[in-house]
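Below you'll find the structure, written out as structure tokens, and then a few comments.
Note that this complex is displayed minus one protein chain, with the remaining chains in position.
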């Protein structure tokens, strides 16, 4: 853990998506202190007909919008989460150059006993 | 927020999938009172080999089955959720014409501090 699912519009080069992976991993290292090699992430690419967004909350989003859903332990503080959001937007702004309006993050909390990261064991229970 | 992920079998026309987006947005407006432009949704299309379902709970589902997973604030009442389920099934029944047996919805709750809908901020914390 964390387990991260990313959704974005199809059509970006591999380097764009690698930069998103890299930025998220570094943000989780910096803000959550996750261990080295603790990056478990997938990207799903969507055609226009399968991707819908609006400008709610006064934010002018674009087709570069990225949905980032991060499932983590339920032990993180509000401060850690704030730092994570900040760091993600900053790093993805540097590379691949996402506008801050286009970074949408949601955290799902899941207790330690809910994870098996290999070998059929509940490593953190 | 809400953030909605939809999974269905591949092969439906764009208009079918747009109707699902439109119906879900309207259902969330009506039952949850979400703001205008508050629709953040993706659709993933699956081949037969990547989509599995059964008839549990005495419901005769078909290949038109749609899995709808909605992550929302953890502040919604049971009554709001019931109204949402009802409204989704009714609206998707009208257009694209889904059978009520084929509407499968799950809600995941996520605290207000778990959302950053742009700019690296925790807008609702």
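Points to keep in mind about this one:
Each chain gets a letter, A and B, in the order it is written, and its residues are counted from 1.
In this section, a contact is a pair of C-beta atoms (placed from the backbone, for glycine too) under 8 Å apart; a residue touches a chain by one contact, two chains touch by 3 or more.
Just so it is clear, the model here is predicted, and its values are computed rather than measured.
Not every partner is drawn; the one left out touches subunit A at residues 1, 3, 5, 14, 17-18, 21, 25, 34-45, 71, 108, 110-111, 113-123, 125.
Residues of subunit B in contact with the chain left out of this view: 7, 44, 46, 49-57, 59, 61, 67, 69, 78, 81-82, 85-90, 100-109.
Keep this in mind: only the chains that are shown with their structure count from here on.
A separation of 21 Å divides the Cα centre of subunit A from that of subunit B.
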